[in-house]
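Chains shown are a subset, placed as in the full complex.
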Amino acid sequence: MSANAVSLAYLVAAVAFILALKGLSSPPSARNGNMIGAIGALIAVIVVLISGNLSHVWMIYVAMLIGVVPGVWAARRVKMTAIPQLVALFNGVGGGAAAVVALAEFLKSGHTDPVGSLVATVFSILIGSVSFAGSAVTFAKLQELMTTRPVVLPGGKYVSALVAVATLAAAIAVLPTGNTALVVALLALSLVLGVLFVLPVGGADVPIVISLLNAFTGLTVAASGYLLNNTLLIVAGTLVGASGTILTRLMAQAMGRSVVSILFGAFTAKASTAGGPSEARPVRSAGPEDIAILLAYAHKVIIVPGYGLAVAQAQHTVRELADLLASRGVTVEYAIHPVAGRMPGHMNVLLAEANVPYEQLKEMDEVNGEFASTDVAVVIGANDVVNPAARTDPSAPIYGMPILNVDQATNIVFMKRSMRPGFAGIENELLYDPKTTLLFGDAKDSLTKVVGAIKNM
Amino acid sequence: MSEGMALLTIFVMAVFVGFEVVSKVSTILHTPLMSGANAIHGVILVGAILVAGHADNAIELWLGLFAIVLATVNMVGGFVVTDRMLEMFKGKKPGARASAGSDK
Amino acid sequence: MPEVVPRLIQAGFDVVVESGAGRHTFASDQAYTDVGAQVRDGDVLADADVVLSVQPLTVDQIDRLHAGAVTISFLPVAASLDQVRRLTAKKITAFSIELLPRISRAQSMDALTSQALVAGYRAVLVAAQNLPTFFPMFMTAAGTIAPARVLVLGAGVAGLQAIATARRLGAVVDAYDVRPASADEVRSMGATFITLELESLEGSGGYAREMTEDRAQRQRELLTPYLAKADAVITTAAVPGRRAPLLVTTAMVEAMKPGTVVVDLAAETGGNCELSKPGELVRHGDVVIWGGQNVPSSMPVDASRLYSKNLLNLLMLMVADSALKLDFDDEIIAGCCVTHDGTVRHAPTAELLGEVTS
C-alpha cells in the first residue's frame, strides 16, 4: 500500500472513531456506534498489518491471538455487576501498552530524538504507567481483592507528595539527557504514583477515577502517536482524551462530586475519607436522566402515588409523565392503595384534579397481580403502602395491612426527599433493595426533571 | 506549514471534536461511553505492531509483543464488553438495565 | 343590586327601589339609600319612566304606569297575551328579555344566558344532594366507590354549566344535544358526547328547532340505554317559544336504576321528563324526579347580581346624553321590544294576538 493509501485508511478509521463516540452518546444509536468503532479499529489493524515491511509477522499474530482469547473470554463471561472492574482492567492494559510502546521507541532511538519526541516519550511513559497502576488498584478495589474504603497510609499525603515530586524530577531530567536509567526510574516511580493516586479514593468515586484514567490513557496514546508519527493514534488518542475529560466531569457532576478533590485526594488528608461507603447501608440513587431512560425503554410502568405526591402537589406533573410515556408506547397504570395519603380517596381526589382518566386507576387487588410483569414501578411520595414490613415484621405497626406488591416489579424507582420513613414511622427495606433506584427531591421537581429528560431523548 | 504544526492543528481539531461529540450524553450512557472510548484507545495496538514489526533487537521485539498482547486485550475486550452493556438498548427490551458503573 | 345604582344615577336616572326588594339578596334598604337610590314603600310605579323587574308586571301593575313608560323584564310573550294587550293599550314600551337577539354584542345583556348559568350549577347541586351515592370515585380501605354517571340532555348554556359542575365534583359525564356544534362544545367541557344516529337540528341564533314527533320518538328510544346506565340525569333541552321537548317518558324512568335522580330544568315549560312537576320532588318507584321552578332564585345573590348587570347594560343602550332614546334601528332594541307606542312590534306575538282575537 502506498503511504497515501495508508493515511487515507487511517483517516477512515479516525472518522469511524468519531462516529462511534457520536453514536455512543445517544441510546438508540449506541450499539451501532460501538460497532462502527470496532470496524474502524479493524480497518486500522488490517492496514498496519498489510502495509508491508513488518518483520516478525508471525510472532505478532501469535501475540494478538494471546491477547484476543482472554479479552473476549473475560468480556463475555463476566457478570454484569463485575463490568466496571473489567473496564478498569482493560483501560489499565491499554495504558500499559502505550507506556511500553513509548519505552520501546525510546530504546530504539531515544538518545538521538529531538526534545519534542522526548517530551512525548516521557509523557507517554509517565501517564501510561500511572494509568496502568491506578487501574490495577481500582480493579482490586472493585473486585474486593482489597478494601473498598479509602486507604490512608500514615503520613500518606507526604509520601504521595514526595513520590510525585520525584517522578516529576525524573521526567524533567530525562529530557536533556535521554538517559535510559532515568527512564527506567521514571517508569518505576510512575507506577508507584499511580498506586498512591488511587488508594485514597473511596468506593463511590471509583467510577469517576476510572473515567479519568481512561482519558489519561487516551492522551498517552496520542503522545505515542506523535512519537510514531502516526496520525491515527494522535486523532484517536486525542478524541478519547477529550471526550474522556468531558465525561469525567459529567459523571462527577451527576454524582455531585468534584473532580479536583478526587484528583488531589492523595495529597489532602480530608478528601481521602470523603464519600467512602462508610454509611452502614448503601442505597442506589440516580439522576433524572437515568430514571428517564429506565422509563422510556420500559414496556409497562406502574405508578404508585402516595402522600408525598399530594404534599408536592405534583398531580399534574405525574399525569404529564404518564401521558408522555403512553405516547411513546409504554403501558402506564396507577396503583391506588386504599389508604395512600391521609384521607380515604386522597389519591382519587388528587388525580381527578389532574384529569387522569378513571380507567387508568387500579385498585390494589386488581393491580397486585400485575407487578410481576411490570418493568418499572415508580413509587412517588409513598412509603408505608409499599413497605414489605407489613408482611414480614409482626412488630411493625402496619403488620397485617395489605400492601402493593411493588417488590415484584423488575425495577423500582422511589421519588422522595430523603430516607425518612412515612406515617407509620418505620424503615422501608425496599429502599435498600438492589432493584431499587432512588431519586431524591421534591416529587414535583423530580417529576419535572424526568419529564424534561424524556423529552430530550 | 511544518509537520509539527499540522499535527498540532489536527490535535486541536480532535480536541474540539471529542468535546463536542459527547457533550450531551445522558447519564445512563456514561459507563458504556467510557467503555467504548476505552476500546478505541486500544488502537495503540497499531503502535505496538509497528514497534514489534520494526524491532531492531530482542528487547524491543519483546516489549513490542508484550504491548501487542496488552493492547489487543484492551481493544477486543473493550468492544465486546461495551456491546454487552448496550444490549439493553437492543430494540425495546427494558429491565436488563446494566447495573454497572453509575452505582453509588 | 345596589352596585348598579351609581351607574344608573350617573346616566341621569333617579333610582327608586321598592322597600324590601333586596331582602333575599341581603341588600338592605339602607344599602340602597347609601348609594343614592330612594327607597319607597307602596306605589313606586305611578311616576316611573323606566321599570326594571324580574317577573313581568301584572295587568294591575301595568295599569298603574303612565303612558310612554318603559318596562324591561322577563316576558314570555306567548304566555302573557293579556299583559301584552294591556301594554299596547296603555302605550307602554315593553321589552322582553327572552327576545334579546343572540348576537355577540348582546351577550352582556343576555339574562337568559346568565340565569341559565345559575340554573345549570344548581341542577347539579340538587342532583348530588338527592343522590344516595357519591359523585366522585374513591378507593378506600372499605372498598372502592365507583364514580357517578351523570347524563346531561341538552347542552346549551345550562347544560354545559351542569357538565362542568358535575365533572368538577368527579362524576363521569355524558351529554347529548341536537345541535351539531354541541359535540365539540361538550368535548371542550371534558365530557363524552353521545352521538345518536339522527340528523341534527339547528335553527337560527344558535337555538335548536322543534322536531317532529317521529324523530322525537326515535330519539327517546336511542337514549333509553344511556338513561338506564345513569345515576343522575339532568335535562335542560328547550326550544325557544315552544313547549320543551319530551325526552324522558314514564316508561324510561321505570327502566332506570333504583336511586337515580332526574333533575328537569325545563319543568316550567312543560318538562323534558314526563313525570316532573315544577317546584316539586316527585318519587316514582325508586327514582326521584325534581322539577325546577325559578331555579335561579334559589341562589338569589349571584342570580340577581348577574340579572341586574344585564338589565343595566340593556338600559344603557337606550340612553343617550342622559336621556332615554330608543333607536329602533339597533338590532337589539328592535329585537326585544314587544310593544311600543300602542303597537305590538314583535311579529309572532302580533300574529298570535290576531289569531286569538279573530
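A few notes on this one:
We call the chains A, B and C, going by the order they appear; numbering starts again at 1 in every chain.
What we mean here is this: a residue touches a chain if its C-beta (ideal position, glycine included) is under 8 Å from a C-beta of that chain, and two chains touch if they have at least 3 such contacts.
The shown structure was predicted, so the numbers you read here are calculated from the model rather than taken from an experiment.
When all chains in the structure file are tallied, the complex works out to A x2, B x2, C x2.
The criterion applied here is as follows: only the chains that are shown with their structure count from here on.
Averaged C-alpha coordinates give centres for subunit A and subunit C that are 69 Å from one another. The mean-CA centres of subunit B and subunit C are about 78 angstrom from one another, to the nearest whole unit. Rounded to a whole number, the gap between the C-alpha centres of subunit A and subunit B is 15 angstrom.
The set of subunit C residues touching two or more other chains is empty. Subunit A has no residue in contact with two or more other chains. Residues of subunit A touching subunit C in their complex: 336-339, 344-345, 347-349, 352, 355, 358, 361, 363-364. The residues of subunit B lying in touch with subunit A in their complex are 3-4, 7, 10-11, 14-19, 21-56, 59-61, 63-90, 92-95, 97-104.
Residue ranges of subunit A in contact with subunit B, taken from their complex: 13, 17-18, 20-22, 24-28, 30-31, 33-35, 37-38, 40-41, 44-45, 48-49, 53-57, 59-60, 63-64, 66-68, 70-72, 74-76, 78, 80-81, 83-84, 86-87, 90-91, 93-94, 96-98, 100-101, 103-105, 107-108, 116, 204, 207, 210-211, 214, 217-218, 220-222, 224-226, 228-247, 250-251, 254-255, 282-287, 289-290, 292-294, 297-299, 329, 375-376, 410-411, 434, 453, 456-457.
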